[in-house]
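A single protein chain has been omitted; all remaining protein chains appear in their positions.
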Amino acid sequence: MRVEIVTEKTDPGFLLKLDGEVDMNTSPDVRNAFAAVFKQGIEKGKALFVDLSHVRYMDSSGIATLVEAMQACMKQGTRLRLVDLSPPVRDVFELARLASVFEIFSTMREALTGL
Amino acid sequence: MRVEIVTEKTDPGFLLKLDGEVDMNTSPDVRNAFAAVFKQGIEKGKALFVDLSHVRYMDSSGIATLVEAMQACMKQGTRLRLVDLSPPVRDVFELARLASVFEIFSTMREALTGL
Amino acid sequence: MNDRRQMREGRREATEVKDPGGETVTLTVPSHPKYLYVVRSALYPIARSAGFSKQDTRKIVLAVDEACSNVIKHAYEGDHAKTIALTVTVNGGGIQIRIKDSGKKVDAAKIAPRRLEDIRPGGLGTHFMFTIFDTVEFDTSGERGTILTLVKKKKQ
Partner (left out) sequence: MNDRRQMREGRREATEVKDPGGETVTLTVPSHPKYLYVVRSALYPIARSAGFSKQDTRKIVLAVDEACSNVIKHAYEGDHAKTIALTVTVNGGGIQIRIKDSGKKVDAAKIAPRRLEDIRPGGLGTHFMFTIFDTVEFDTSGERGTILTLVKKKKQ
């Protein structure tokens, strides 16, 4: 019923790990976590990674939050990279046909290549 | 919403592994699994082990099923040994103050001693 | 037998909880044991978000499951085509669950939590209810069936 968000500042940029359910009730928390990262600013050449492996549920409000984050990244000239989508996240991405809109990687290792 | 039951015939006796929720709806399945073991019969000096580590829920109908199994073991001159109780099972045992009625072990290794 | 007294003297408390304010969820399910899982699944997050710990929530869910099982077994005598209506109300003080059936009325004399030393299958359900909840009140004043009110206060 809740989402836990851990933000790490690492060498290749920022890593947000989401754990729990992202719905209309909890997506404001995710939005706030993104806002905190953008406030600090992401250096050129670095990226924003979002680990979605522990997301047990995501609805359109979660998708909207990710789309907004991608747009904010574009404005800052950095990239949003989604890592290790859980089955429920994959379902909702497929339904929304968003797989081609985002940069999606199976592992963090792969997400680090070609930045 | 279901319970999965795996019965293994091993050297020290029979091992029943329960996985899922044991309630009024599913305890008849557990009762049937016990009945199948008793029909085969447990040799003298061997025991019936029940692995409860993957039981996510148990109510009084599950307790009743275990009490019946213990009584059937006593009749056959063998022993019922409960192994690795999950937190929900521990809760219901504590509420029923049954901890002293059953032979309870943390691990299969310990459950095998002193037979 | 403190438990029994609580039931008998439940009236005063019952008026207190008649309109508990707060937020209410209602859930009506068929009187088939397969819907016990639905009841548990809905109740768990309500009790959690009411502020009860995981362990207390598990116990609340257990006692309500037992009460619904009793409705199926005793009030409806195994008839799976009836309904069980739950009303769950949460406020700052705790949680109240009302369970309404239209079956055979409870015989209060039978709701005597049995002595635990008496090891036999059965008879545990009501013991759990009285142990876990602060108020356990059976109301058979309606035309048919029973309304069971269970209240658990939050520890301060």
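For reference, chains read A, B and C in written order, and residue numbers begin at 1 within each chain.
Operating definition for what follows: contacts are C-beta pairs under 8 Å (C-beta built on N, C-alpha and C of every residue); 3 or more make two chains touch, one makes a residue touch a chain.
In this text, all values refer to a predicted model and were calculated from it rather than measured experimentally.
Note on the undisplayed chain: of the listed residues C:Y44, C:Y76 or C:F133, the one touching it is C:Y44.
In the full complex, chain C makes contact with the omitted chain through residues 23-30, 32, 34-35, 37-38, 41-42, 44-46, 49. Residues of chain A in touch with the missing chain: 1, 21, 23-25, 57, 59-61, 63-65, 67-68, 87-88, 91-92, 95-97, 101.
As a convention for this text, only the chains that are shown with their structure count from here on.
One inter-chain figure worth recording: chain A and chain C are separated by 43 Å, centre to centre, where each centre is the mean of the chain's CA atoms. None of the residues of chain C touches two or more other chains.
Residue positions of chain A touching 2 or more other chains: none.
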